[in-house]
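To start, the structure under review is shown below, and the notes come after it.
Only one protein chain is missing; all other protein chains are in place.
Moving on to chain A:
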Amino acid sequence: MNFVIPDFYPAAAEIFVAVMALIIMMATTFARRIARGLAYYLTQTTLVVAALITIGTMDGQVTLTFSNMFISDLMGDFLKVMIYFTVAIALLYGRGYLADRNIDRPEYYLLTLLMTLGMMVMVTSNHMLSLYIGLEMMSLSLYGMVAFDRESARSTEAAMKYFVLGALASGLLLYGMSMVYGATGSLEFSGIAQSIYHQAANKTVLLFGVVFLVAGIAFKLGVVPFHMWVPDVYQGAPTAVTLMISSAPKLAAFAMTMRLLVYGLFELAEQWQSMLMFLAVLSIILGNFAAIAQSSIKRMLAYSGISHMGFVLLGLLSGVVEGDRHFALNAYSSAMFYAVSYVIMSLASFGMVILLSRAGFEAENIDDFKGLNKRSSWFAAMMMIVMFSMAGIPFFIGFFAKLSVLQAVVAAGYVWLAVLAVVMSVIGAYYYLRVVKVMYFDEPTDSAPIRAPAEVRVMLSANGLAIAVLGLLPQGLMSVCAYALLASL
């Protein structure tokens, strides 16, 4: 028996977060009186320190450890740092909301941290098993967080739907994984890729497995026809949790797609690309049309999220054209850029919904934004930036995200797809602009002043301005995405 102790250094951030989660659990158990504040500040500190560790251990090289189950590369490091910041900002926005409803129990922050750990494991996995366990850790924490408001029947129902459908999706994913394992004899992504490359694997069985894998991925991304949970969960969950679901997990789901499909099954790109195309077209059409009919802003943002995920898929599906792989890097980096910019926009949009809510009042409907300009012209302007950016109006970050994805699609030769996406974005602009119209041209029905702690105001303003500034100077973030992928692929 020869076993070498694995190299822990590349996984330093994961180990740190795991240990901190345990420490916070014990600390909040014994210090009940200050538990809420303690859990919050310790969680934020953990996220910041984890970001420092990840940046500190980043060396731009691909390192494998833990019997090749863990991969440390630049794409993973970049996405991990984005995840820490997204989770930290989401916690900052949501704290007051949770406190108003008396659900800011220390367990919430503990679950957030364990969810972050799950996402980190997903992002750095090089093996089906670690990927799946990371996914379950993330999902299980999220189910619990959705149900966190025990008094609310709607949250409980949303959590139940999320849980049952999520379990079904996990089943599909596992079934697909077992088929791929059966065909290739490997659970490791590089091993799978090699087995397919040497044509040792049975292609029919492999494709059969890929169908299930894509179905599982589609559920986690929330794209049509696996989107049914998205509007109900977004609406039913406490807004702070909706903010959490709609942000960082999208990055983790993107990473999961990259690891499974691009790292493991790149040889089958032509096959899964056509599956993704089907999902993307349906998501962009249904997401934009269904969003028009919504009166609830949370549901509207849910459907808009579905169409945004369709755009991410557009980037992923234009990597390989008739065996030519020259476009791959460009296409995948455009998809990553889109996912990152969507997360920044999503944070700001749900942050605004939280800002308008207060104790005893839930801002849920688009009507609650009526006359926001008269109540606070600064935050009305911030919301306008977010809506313009989501609609893809130049010169905000959302515009460049759409542009780079569409460039990749056109380069891959799917001009009809690009035209369809543009037409659908124009239709989608209607419901984004409706929010702007309601804010600026309608009389306020609610005249309560907007109250929020200073740090939330500052962060929300910074978030809105980031969308505008990154829109003016998108090159930096774009090249970071391209560089991270170049060093990893």
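Heads up, the rule we're going with is that a contact is a pair of C-beta atoms (placed from the backbone, for glycine too) under 8 Å apart; a residue touches a chain by one contact, two chains touch by 3 or more; residues count from 1.
As a working rule, contacts and distances are computed from a predicted model.
Hidden from the displayed complex is a chain whose UniProt protein name, among "TonB-dependent receptor", "ABC transporter permease", "SoxAX cytochrome complex subunit A" or "NADH-quinone oxidoreductase subunit J", is "NADH-quinone oxidoreductase subunit J".
Check A:L114, A:L268 or A:A290 against the missing chain and you find that the one touching it is A:L114. Across A:M20, A:A35, A:M69 or A:L406, the single residue that touches the chain missing here is A:M69.
Checked against the full complex, the candidates A:A12, A:M25, A:V81 or A:L403 give a single residue touching the omitted chain, namely A:M25.
Taking the complete complex into account, A:A147 is the one of A:A147, A:A290, A:V386 or A:A452 that touches the chain left out. The residue touching the chain not shown here, chosen from A:L129, A:I292 or A:A359, is A:L129. Although one chain is not drawn, its touching partners on chain A can still be listed: residues 1, 3, 6, 11, 18, 21, 25, 66-67, 69-70, 105, 107, 110-111, 114, 117-118, 121, 127, 129-130, 133-134, 136-137, 140-141, 143-144, 147-148, 150, 182, 202, 204-205, 208.
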